[in-house]
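With one protein chain held back, the other chains of the complex are shown just where they sit.
Coming up: chain A.
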Amino acid sequence: MSILEVKKLNKSFGSTHILKDIDLSLEKGDTMAIIGPSGSGKSTLLRCINCLERAEKGTIILNGITIAEEKENGMEYLKDDELRMARLHLGMVFQNFNLFPHLTVLENLTLAPMNVDKKSQTEAEKTARELLAKVGLSDKSDSYPCELSGGQSQRVAIARALAMDPDILCFDEPTSALDPELTGEVLQVIKELAAEHMTMLIVTHEMGFAKEVASQVVFMDDGRITGRGTPEELLVNPKEERIRAFLNKLLSV
């Protein structure tokens, strides 16, 4: 059974139709890269799956729990508290990190486990330190986010998402806000997670990275999924003209 299933998802902002009948399913252990030109709806799709945006039509099933489905009078989401708990299966890493600036790195990692999962401080800190070691930032546990580089911030953000032990980790252009020389350290962490078969959904512009790390690639254009397959099928020898044009444009820069 799929760990995430999205059916006929539609989303508009005002009169702009952003997502058009999106179907998507993710198996446990998959790493899916979502690529496509800007404005094609990649980030909106991720934000709808995360319920940061509410879609208007369609169904979202996460870990067997229907968190949103289409009813006669529109889309019906779970009640606030149920939705909050169901969403914990999804971790999220933002483009702009969104670390909590008033908390230390360690506190950023322990806040949710202690307050939402009601873990003890000792337990939460133990997990947090393990995760910081995993992303190579053991020495930064007492630093504040303003003292970190972009790459370090993003690695902390990944560790913070992992601290809630999500089933799926979503990335919204995790390296877009970084200086080019800092993207490597973040991509390395994501690669390691992929090697451990962490289920991931990654919106990215890094084609080389998508090729290397993804088990599946989805190409979005103008609010629709217009191509899907393995990285080889989609990125090495794309059949669709639109994807070829998109890739050529990226390469010609």
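One rule holds in what follows: a residue touches a chain if its C-beta (ideal position, glycine included) is under 8 Å from a C-beta of that chain, and two chains touch if they have at least 3 such contacts; residues count from 1.
Please note the rule applied: contacts and distances are computed from a predicted model.
A.B. asks: Leaving aside the chains on screen, match the unshown one to its UniProt name from "NADPH-dependent FMN reductase", "Stage V sporulation protein AC", "Amino acid ABC transporter permease" or "Nitroreductase".
C.D. replies: From the listed options "NADPH-dependent FMN reductase", "Stage V sporulation protein AC", "Amino acid ABC transporter permease" or "Nitroreductase", the omitted chain resolves to "Amino acid ABC transporter permease".
A.B. asks: For the chain that's not shown, point to the residue among A:N50, A:S141, A:T199 or A:Q216 touching it.
C.D. replies: Result: among the candidates, A:N50 touches the missing chain.
A.B. asks: Would you mind spotting which of A:I65, A:V116 or A:A195 touches the chain that isn't drawn?
C.D. replies: Here the residue in touch with the unshown chain is A:V116.
A.B. asks: If I consider the whole complex, including the chain that's not displayed, which of A:H102, A:K126 or A:R244 touches that chain?
C.D. replies: With A:H102, A:K126 or A:R244 as choices, the missing chain is touched by A:H102.
A.B. asks: Check each of A:R54, A:R84, A:K126 or A:K249 against the chain that is not shown and name the one that touches it.
C.D. replies: Checking each option in A:R54, A:R84, A:K126 or A:K249, the one touching the absent chain turns out to be A:R84.
A.B. asks: Extract the touching residues of chain A with respect to the undisplayed chain.
C.D. replies: Answer for chain A: residues 50, 52, 81, 84-85, 87-88, 90-92, 94, 96, 98-102, 111-112, 115-116, 144-146, 160-161, 164 touch the chain left out.
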